[in-house]
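Of the protein chains in this complex, one is absent; all others appear in place.
Showing chain A:
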Amino acid sequence: MADQEHIEIDTLLDMPAPGRSRTGRAASLARLLHQDCTYLLELYRERESLLSDHTPAGDRIVSLSLSSPDLSSDEQVQLLHSALRKCLGLLECLILREEEEMGELEGEYETVRKGVRDRLGHLLHSTKVLLETEEDVTPDHQCNEEVDGVVGTFGAKMWTYRVLLELIHWANSASQTLHVLHSEREGREEI
């Protein structure tokens, strides 16, 4: 089901579309990514027997703020693009660590995790197109335990937990920001 959805979205993204449609599609993609990330965290909690009211301590991993009132929509998208690159880097690192720790498993968690990675990559391409600049879409994160502050197996799990929360946060931010942008552009074209 998820694969089929990916194919459909890939097809949509490959199609030429006016700016307004591209914005709408990027917003839809971000919304789907947010759903996937939420589900991925649910699967992770289930796997790790972590109660939903048990939250990991620690600050945000990706500390960028979109809430500044001085930012234009394009600047917000630019910021969002950067945050998503970091998220993709974190996710790549997460996958690498989990495969080292547990081997290459083929459960539902791993399937959804791969889907999130692919969709996050698509969203990065979408925001790049929206920005109409030569933005980098590669993951922006050095997978380094010392940098990440990962100590021990449980520390790695908590880091994973925080990364998943980070993904949810930024997917949600992307969904909202792109939705606003889509509404603005739509209104502008109607005028």
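The rule we apply is simple: a residue touches a chain if its C-beta (ideal position, glycine included) is under 8 Å from a C-beta of that chain, and two chains touch if they have at least 3 such contacts; residues count from 1.
Following the convention adopted for this analysis, contacts and distances are computed from a predicted model.
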Problem set entry | UniProt protein name of the chain not shown, from "Spindle assembly checkpoint component MAD1", "SNX4 protein", "Fibronectin type-III domain-containing protein" or "lipoyl(octanoyl) transferase" | "Fibronectin type-III domain-containing protein"
Exercise. Pick from A:D53, A:D70 or A:E146: which residue touches the chain that isn't shown?
Worked result: A:D53
Problem set entry | Touching the absent chain when the full complex is considered, from A:T133, A:T153 or A:S183 | A:T153
Seminar exercise, completed: Across the whole complex, the chain not displayed is touched by chain A residues 47-51, 53-57, 98, 100-103, 105, 152-154, 157-158
